[in-house]
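The complex appears here without one of its protein chains, the remainder shown in place.
Labels run A, B and C following the written order; every chain starts at residue 1.
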Amino acid sequence: MSTKLQTLSEAISEHVQDGDSVLMGACLEPIIPFAGAYEILRQEKKNLTLLAPISDILLDMMIGAGAVQKVVTAWTGNVSAGLGYNYRRAVEKGIPHKIEIEDHSNFTFGLSLLAGAMGVPFLPTKSLLGTDILKSNPKLQVGKSPIGEETLVYVPALNPNVAILGVQRADETGGAHLWGNIGVSQDAALASKKVILLADEIVSKRTIESDPNRVLAPNFKVTSVVHCPAFCHPSPMQGYYKRHHEFFHDYGKETKDETGFKNWLNKWVYSVGSHEEYVALIQEFEELKIKSEVHAEKVNYAHQ
Amino acid sequence: MSTKLQTLSEAISEHVQDGDSVLMGACLEPIIPFAGAYEILRQEKKNLTLLAPISDILLDMMIGAGAVQKVVTAWTGNVSAGLGYNYRRAVEKGIPHKIEIEDHSNFTFGLSLLAGAMGVPFLPTKSLLGTDILKSNPKLQVGKSPIGEETLVYVPALNPNVAILGVQRADETGGAHLWGNIGVSQDAALASKKVILLADEIVSKRTIESDPNRVLAPNFKVTSVVHCPAFCHPSPMQGYYKRHHEFFHDYGKETKDETGFKNWLNKWVYSVGSHEEYVALIQEFEELKIKSEVHAEKVNYAHQ
Amino acid sequence: MDYTAEELMVVAASREIKDHEVVIVGTRLPILAFSLAKMTHAPNAVGFYDCGIVRDSPSKEFLYTMGDTPNLTGSQWCTTTNNLMFLLQQGLVNVGFIGGAEVDKFGNINTSYIGDYKETKVKLPGSGGGADFASLSERLLVIMNHEKRRLKDKVDYITSPGYGSGYNWREEVGLPRGGVGTLITNLGLMTPNPETKELELASIHPNVSIEEVQENTGWELKVSDNLIETPIPSPEELEAIRSMDPEGFWTGGRGKKQYERK
Partner (left out) sequence: MDYTAEELMVVAASREIKDHEVVIVGTRLPILAFSLAKMTHAPNAVGFYDCGIVRDSPSKEFLYTMGDTPNLTGSQWCTTTNNLMFLLQQGLVNVGFIGGAEVDKFGNINTSYIGDYKETKVKLPGSGGGADFASLSERLLVIMNHEKRRLKDKVDYITSPGYGSGYNWREEVGLPRGGVGTLITNLGLMTPNPETKELELASIHPNVSIEEVQENTGWELKVSDNLIETPIPSPEELEAIRSMDPEGFWTGGRGKKQYERK
């Protein structure tokens, strides 16, 4: 089986096109692939549709940078610090330009990916009945159950062009272990047409196959594997990095106005040549690393 | 949190009632909770509806023993040796009595449990269109998609009264690790009103919580935990027991006629006082035990 | 012992959770109030966090988000977001617990759009899991500051459904169960009238007058016939809160507010 290893720059350049629908932030608050977002901005991709249930400040910064035509999300802001100012500016004032919003809840977002993964046109739910989410997102249709009297919301399938998903470790063929918060990662991996994995560590195929129940998706669903330590900064990843709370709060303070955001963007994205340079800029980086070890109990997969 | 530990006899007596729908065999060929089936037969439960995608000879023997009113399955027989003779006798000749059959495929069975787990009345699929399964099981209804032009099969939800599920290890509060073939176990655990876990080992809560991604279901979904080593015999369980192929083939040979089956049932069930006595009857038991150790790669769940 | 209004609010909210209940918990104050309940009167309550975590012991460290690494260590189950939502949809979650930006007299919550959604004045972050908790849990707890601009006669946009226009609205739109159980604010507790489903003042915090509540409420306040005064926090409750939020990030309790809060 041939290698799928690429550099971050190659992976984004080859697999993310202007106008694509791109899913990033499938674990909700943790394991957000910020490195992928920064690289997309450096490569000046445009007119993207961004998909995530909650992707903390990742969505806000990409909106502010003008890369986004539409967001399909349940929540866009700054989880521990409040509102997303770029999101507000775009929606309220059209700065840098207007964006479309496809409103979801976390559940309907998860269901839309699951429908995509299942290969069916929709999934039914009882959530959101009576809400105005059904008005602002008319793709969520209400109807009677085809087999009974219940009123249901029909959530249409989502099959993103690309999912950029983070994992603790992967092998070069696309096998990967993800643990801790799973969120909608597996649904996203199965539903998306292309999957780019950002992996903190590259390990042998044997290592991944030692624990097949922990594997995210079959190898053939994975398009590209990028070795990218600390891709998740400033979000946390179990066993690897703590959350960099101050970074989120500073982002909130520094992006209240447009000029502040431009400065932030220059400092952390445009004047940074690569992910490695970015990591070198984080003064607290050593403190953020998780240094203790708390191992999962042994599991015996022997067959004889 | 109070203990849910019970003996096998207590668990079956308290939680399985005459007329219940009981799911056994959620991993398909492996990790089938035969000990639970034998105990149900010893306690002479009647009029059961048995649910499983494939449960190898478990369904056949319970049909032959007269405990079954209805089966909801995708496959009933003897996986490595062929047909199920009790199943044939019941359907073709009404011996010991007629049974009802609710036909499924493995997928529609899995979807019906998933619908039950999801709390929705149905899930859509494109499988089985044009088949006679839709005729012999009219609960699988065909209709147009409520949001498009596609023709779909609507699979109604299943919420069994009881699921008897096997796991490698559990704690006394209902936390459990299952690995290897998962089949529809998690869907069954989430969909069923009561869950009886048969666990090869009882371990501390701390052991289970050391690997929360491997946990089958939240504790509050588990009704009863039974310490029952080798509950799966003659089916296999990764890391613990190989499949006892000869037992299945002998079953096939010895149950071709009704008298043969009665003898088999007396020998392996009715004249056996307990699961421990049953295990003592298996001459090859030591050879079936998996003795080597092939461990999953370490996983670090540390948070700091 | 002295306490802040936020601390009383968190204590009052925590007391709404009964032992052995399953609670799906939103970010911010709900995390804190749920953890407090666990540490005091509801040791067997089970917490769902919709990034995929089920805990039956509170996190040992302060959480800025539910996805922080300490919230996972020692969890009972760590699974997909969908799996937790499935159990919620089945009706197996007793309590949904969220904050809100705006609520109206029928307990409808807006965390999405101020102004028309086509001509938005203020864009709020959106539902997250809130709309699901409000749609599908047996009862909803809402915790927020009591301000006239937040407690409105009618919200501009229903993100998380309360009782809609009152009475049997939930049944009529097809929701399977639920509705606001209690709105907990820094001034008191409001519960729905059994028939109309309008929120009424049911408990008033010490040193707060009914007039003050009315002044800060955007509709004509109704007061329950059984109005009580909210019992003050016990020293044990305050100690537990402060052990979880030692710098007063959420509750202004002991330390200073490190970061601007919404």
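In this section, contacts are C-beta pairs under 8 Å (C-beta built on N, C-alpha and C of every residue); 3 or more make two chains touch, one makes a residue touch a chain.
Computed from a predicted model, the values in this text were never measured in an experiment.
The shown chains contacted by the absent chain are A, B, with contact judged over the whole complex. From the options A:L51, A:A81 or A:M118, the residue with contact to the chain not on display is A:M118. Remark: the omitted chain is touched by one listed residue; of B:K126, B:K193 or B:K262 this is B:K126.
Contact with the undisplayed chain is limited, among B:G64, B:P96, B:G110 or B:P146, to B:G110. Screening B:Q43, B:N181, B:S274 or B:N300 against the full complex identifies B:N181 as the residue touching the chain left out. Although one chain is not shown, part of chain B still touches it, namely residues 27-30, 53-54, 56, 73-77, 79-84, 87-88, 91-92, 103-108, 110-111, 114, 125-133, 135-136, 142, 150-152, 179-187, 235-238, 242-243, 245, 248-249, 252-253, 290, 294.
As for the chain not pictured, it touches chain A at residues 1, 117-120, 175, 186, 190, 208-209, 212-213, 215, 217-221, 301-304.
The rule we apply is simple: only the chains that are shown with their structure count from here on.
With steps allowed only between chains in touch, the distance from chain A over to chain B comes to 1. In terms of the distance between Cα centroids, chain C is separated most widely from B.
With each centre defined as the average position of its C-alpha atoms, the distance from chain A to chain B rounds to 37 Å.
Between the Cα centres of chain B and chain C there is a gap of 41 Å. Looking at chain C, residues 53, 68-69, 72-73, 78-79, 88-89 sit in touch with two or more other chains. Touching two or more other chains at once are residues 119-120, 208, 213, 301-304 of chain B.
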